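One protein chain is absent from this view; the other protein chains keep their places.
Showing subunit A:
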Amino acid sequence: MIVSVAVVGQQNNPLYLQSFTEAGDELKLHHIVHCSLDVIDERVNNPKKNWPTLNETFLGLLYPSENYKVYGYLTNTKVKFILVTNEIDVKDADMRNFFRRFHTAYVDAVSNPFHVPGKKITSRSFAVRVSAIVKSFESGSNA
């Protein structure tokens, strides 16, 4: 199941972080998200043949740690979406689908005239939509 999602801005500043487990290990999630940013930067700066090309938004599995898998998605404006999950096998297509819907929700939240780009996303409806996307993702993969 999905443990947490995060949105990180151009200067690697956190814009949104939401965790979906009861345990209060927010700090650990922050740490995981931070480490994955390094992996993203590496991929963006040194494209290799077996890694996705520069035009690809979905970065795929960033790194697997002991319990978690971290997936990344990079938009054209260098905004990164990070997804931490502890599921054992996740289909690539599901991931892409998730990120596509997440991207749509993000775009709608950012189009709010009261949102300041570069500041944290405070929209309540964005939080609701993200929770809905996560829930539907989980029920879809468990079915």
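The working rule: a contact is a pair of C-beta atoms (placed from the backbone, for glycine too) under 8 Å apart; a residue touches a chain by one contact, two chains touch by 3 or more; residues count from 1.
One rule holds in what follows: contacts and distances are computed from a predicted model.
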{"item": "Protein that the absent chain corresponds to, by UniProt name, given \"Sorting nexin-1\", \"Transport protein particle (TRAPP) component protein\", \"Hemoglobin subunit alpha-D-like\" or \"Integrator complex subunit 11\"", "value": "\"Transport protein particle (TRAPP) component protein\""}
{"item": "From A:11, A:45 or A:111, residue that would touch the chain that is not displayed", "value": "A:111"}
{"item": "Interface with the undisplayed chain - residues on subunit A", "value": "108-109, 111-114, 122-125"}
